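Of the protein chains in this complex, one is absent; all others appear in place.
Naming follows writing order (A and B), and every chain is counted from residue 1.
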Amino acid sequence: MDTFIFILEIIGTIAFASSGAMIAIEKKMDIFGVNILGATTAVGGGIMRDVILGVTPPTAFAKPVYILFAALTSTLLFAIVYTTPNILHSKIKNKIYDKIMLWCDTVGLGIFTVLGIQTASRLVTEDNPFFFIFIGVLTGVGGGVVRDIMAGETPYILVREIYASASIAGGIVYIACRNSVGEASGMLLGLCVTVVVRALATHFHWNLLRIH
Amino acid sequence: MDTFIFILEIIGTIAFASSGAMIAIEKKMDIFGVNILGATTAVGGGIMRDVILGVTPPTAFAKPVYILFAALTSTLLFAIVYTTPNILHSKIKNKIYDKIMLWCDTVGLGIFTVLGIQTASRLVTEDNPFFFIFIGVLTGVGGGVVRDIMAGETPYILVREIYASASIAGGIVYIACRNSVGEASGMLLGLCVTVVVRALATHFHWNLLRIH
Partner (left out) sequence: MDTFIFILEIIGTIAFASSGAMIAIEKKMDIFGVNILGATTAVGGGIMRDVILGVTPPTAFAKPVYILFAALTSTLLFAIVYTTPNILHSKIKNKIYDKIMLWCDTVGLGIFTVLGIQTASRLVTEDNPFFFIFIGVLTGVGGGVVRDIMAGETPYILVREIYASASIAGGIVYIACRNSVGEASGMLLGLCVTVVVRALATHFHWNLLRIH
């Protein structure tokens, strides 16, 4: 189980670090800024979760491995774009780039949502589904909110259709299923629900009500 | 006393949720963004207070009722504006809208200031008026700062004449009076001072020194 969770954490870290690093690269930040924004995006949600749960020092500070993976990811992306700068400009043509970014952000959202719920369940004995889901959403969206605020953008969570909603849906499925299908399968199921809901919403341009 | 505090909390929650939700509506966010910004504004200051005081998990996460009221308020406001969109445009004519927003923000500021001081006094035995007032101001202004930063605005507290000052004034009056008039009356008195100071300042366009 610990290995399973660690693998999820590393995939989520790489996904979110990529999304932070690419925004920094688009904003013409230097290699250090790219690393900072990548790492902040990757560990931001987890740090908020730990502060809320009273875990001091937060895992991201106590165990260097997450920041290390975030830095490796950010530096690698920087190196790729630095050596082949055309990648960024060709994006207008083929949209592959936007798709990769969307997937990184969506996979990170799904993984950190279930990881947040899992951590909260281990630390808080009282069974409070509302609280668990709230911590899951915070862990899932936290890194992206910090990324967007630092980059001077309106946070995704406020403007993208079906973002926090996808995280909530995944969290509900995980909590509803884990007693019957087991912890690990429940996490995978919740994570898939978040990813599928967000992917469908983006593909079919689902929109929530909005006042024009 | 618990009922009295709970009623204040709910009124403050509704007031701040309204101010956050209306800014989100003005910024054309969808119904979920409106709920997120409403809830963040309503519970943001209290979460900061609890993190500073070491209350884990913060009350807003442990007890769903506050988020629930914030969501109800935000959704209701969204529904009203959605069904009668002219409301927003008529505001230029009659300024009633701006007044209501100002009152929501001011009442929230006053209520959360005294609630912050009250919570800090219960949890910290040492009698440290400076600390209590500081926690009060943080609780009062915290939600609005998060709201403004997420919405991409300069925080009110930095640019509105007599904002944190009104919160400090109310906090001082509450702490100075509570031993003689009792806890509940002291809270009401402090809250009224904050509201009156801010209302007078806005009405008479009081300004603090500024360099042009």
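Quick note on the criterion: a residue touches a chain if its C-beta (ideal position, glycine included) is under 8 Å from a C-beta of that chain, and two chains touch if they have at least 3 such contacts.
Predicted, not measured: the structure shown is a model, and the values here were computed from it.
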**OP:** Just name the one of B:I7, B:L158 or B:L200 that touches the chain not displayed here.
**Re:** B:L158
Subject >> Residue in contact with the excluded chain [from B:V51, B:L76, B:I100 or B:A199] >> reply: B:V51
**OP:** Please pick, from A:L8, A:I25, A:C104 or A:A201, the residue that touches the omitted chain in the full complex.
**Re:** A:I25
Original post:
So that we can see where the missing chain sits, which residues of chain A does it touch?
Top reply: 24-25, 27-33, 36-37, 47, 51, 54, 56-58, 61-62, 64, 67, 78, 81-82, 85, 88, 149-152
**OP:** For chain B, enumerate the residues touching the unshown chain of the complex.
**Re:** 51-54, 124, 128, 130-131, 134-135, 145, 149, 154-155, 157-159, 161-165, 207-212
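Criterion: only the chains that are shown with their structure count from here on.
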Original post:
Given that chain A is a copy of chain B, what angle of rotation, in degrees and a multiple of 5, matches their CA positions?
Top reply: 120
Original post:
chain A to chain B: how many Å between their CA centres?
Top reply: 30
